[in-house]
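With one protein chain removed, the remaining protein chains of the complex are shown where they sit.
What follows is chain A.
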Amino acid sequence: MNKFKKFMALGLAAMMVTSLVACGGSTGNAKNKKSDSSKGTTVTFWNSFTGADGDMLVKMVDKFNKENTDGIKVKMDISSDFDSQLSTAFAAGEGPTMILSSSAYRFTYGDYLQDVSDVFDKTDLNKDDFIQSYLDYCSDGDKTYFVPFQVVGYYMYWNKDLFKKAGLDPETPPTSWDEWQQDAAKISDSTKNIYGSGISYDYAYQIAHIMQRFGGLAVTDDNGTWKANFENNAGYENFLNMYKDMVDDGDNPLEADTDSMMSAGQVGITVGGPWVTAGLDTAGVDYGIGLIPQGDAGDMNSVEVIGFGITTAASDAEKEAAYKFIKWWNTQDKDGSSPALEWSLQNGFPAYTYSVQNNKEYKANKKLSAMSAANPEAPTDFIVDSNFPGINSVLSDVIPEMINSVAFGNSSVEDALAKAQKSTQKIVDKYNK
């Protein structure tokens, strides 16, 4: 009996640990089901919009379900664990009809996504209305994986009240990184826990947007071969030295959560996505928005594009029905309004079509105008060449390790860059094979 008890105790301990990673299902590809028409079709639609924007998305989907005359029903499932949900579904040979995700998902789930380039043939959406660089971001060769839904750029935010208190002109934010550093020093006030600069050591996206202004892309295409670009990158070295100096001088907090500090009015200048405005508005902070200062790497408009993707689990009828939803999303009514415009205005994300950018209401919105001021011709690549499949590894492994080791004094800037080069080289080698 004791042996049995022992066996059970061990078994239970084992299950508690190993079942964590083994929840994936069996392998297999989804089969396309055949159907003749999208009428009366149900479109399952998965995404991770769990915030206030998710509430709006629910309303918009409800609106479509009521308005569309084809009897199409979009059944949405919003999950904070969207990535795990999606990967386990694909592993089980299942999946939703349509997803909303970063265009970088094409590198991970490309085998499970259908080509959507025919959306412009099968609906009356005008391809020329879409900003080409954003469409390119969603494509790989001839295949288009996503139809743009939202453009996520990072912008500079500055607290006008803190600028005034420091004797700076609140309408003149820094236009270079030298000015950023100088303004930060003037704004910082250790007696009041106020920091001029708010760069987090734990926010890889923020750091990546900044460091690429200094030293360009971390992985480049060298005549068909991927090349890591950390070691001997003077721009990256300057960025890390600037960051370390500001932390040491007390002008930048050694903090993971700088967004909360910005909302609390204790950070002078920071960089973040459009969602930062929600916290600032709620807290009543008087702030300005501008483009991230350019550095030695030249003009750039680094963005991440979120798009509608159709999975291989979707039948032809479901794909057609999903196209109708995408078309509806981008179609103006007689008053010139469209769900895409409403989405931009309410959530503060810049538009990806010229028609929305040229809308009067959009133009009158100062925040959106500031965000849309980037040169659309400038390269949109974010931290690595936009076709490099290992972007997630660079963002989740290389950059955090590099910035942490510098921030906490574990290694010199040179050593941190050498280590980052080595780690990136490993990732690059995998894709160069």
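Everything that follows uses one rule, which is that contacts are C-beta pairs under 8 Å (C-beta built on N, C-alpha and C of every residue); 3 or more make two chains touch, one makes a residue touch a chain; residues count from 1.
The criterion applied here is as follows: contacts and distances are computed from a predicted model.
S.K.: Among "Exosortase H", "Raffinose/stachyose/melibiose transport system permease protein", "Binding-protein-dependent transporters inner membrane component" or "Potassium-transporting ATPase KdpC subunit", find the name that the UniProt record gives to the complex chain excluded from display.
M.R.: "Binding-protein-dependent transporters inner membrane component"
S.K.: Can you work out which residue in A:Thr42, A:Asn65 or A:Thr108 touches the chain that's missing from view?
M.R.: Candidates A:Thr42, A:Asn65 or A:Thr108; residue touching the omitted chain: A:Thr108.
S.K.: Of the listed residues A:Tyr201, A:Trp226, A:Phe308 or A:Tyr362, which contacts the missing chain in the full complex?
M.R.: The single option touching the absent chain is A:Tyr201.
S.K.: Touching the missing chain, which residues of chain A?
M.R.: Spelled out for chain A, the touching residues are 2, 6, 9-11, 13-27, 83-84, 87-88, 90-91, 104-105, 107-109, 111-112, 193, 195, 201-202, 253-257, 260-261, 264, 266, 390, 392-393, 396-397, 401, 404-405, 407-408, 410.
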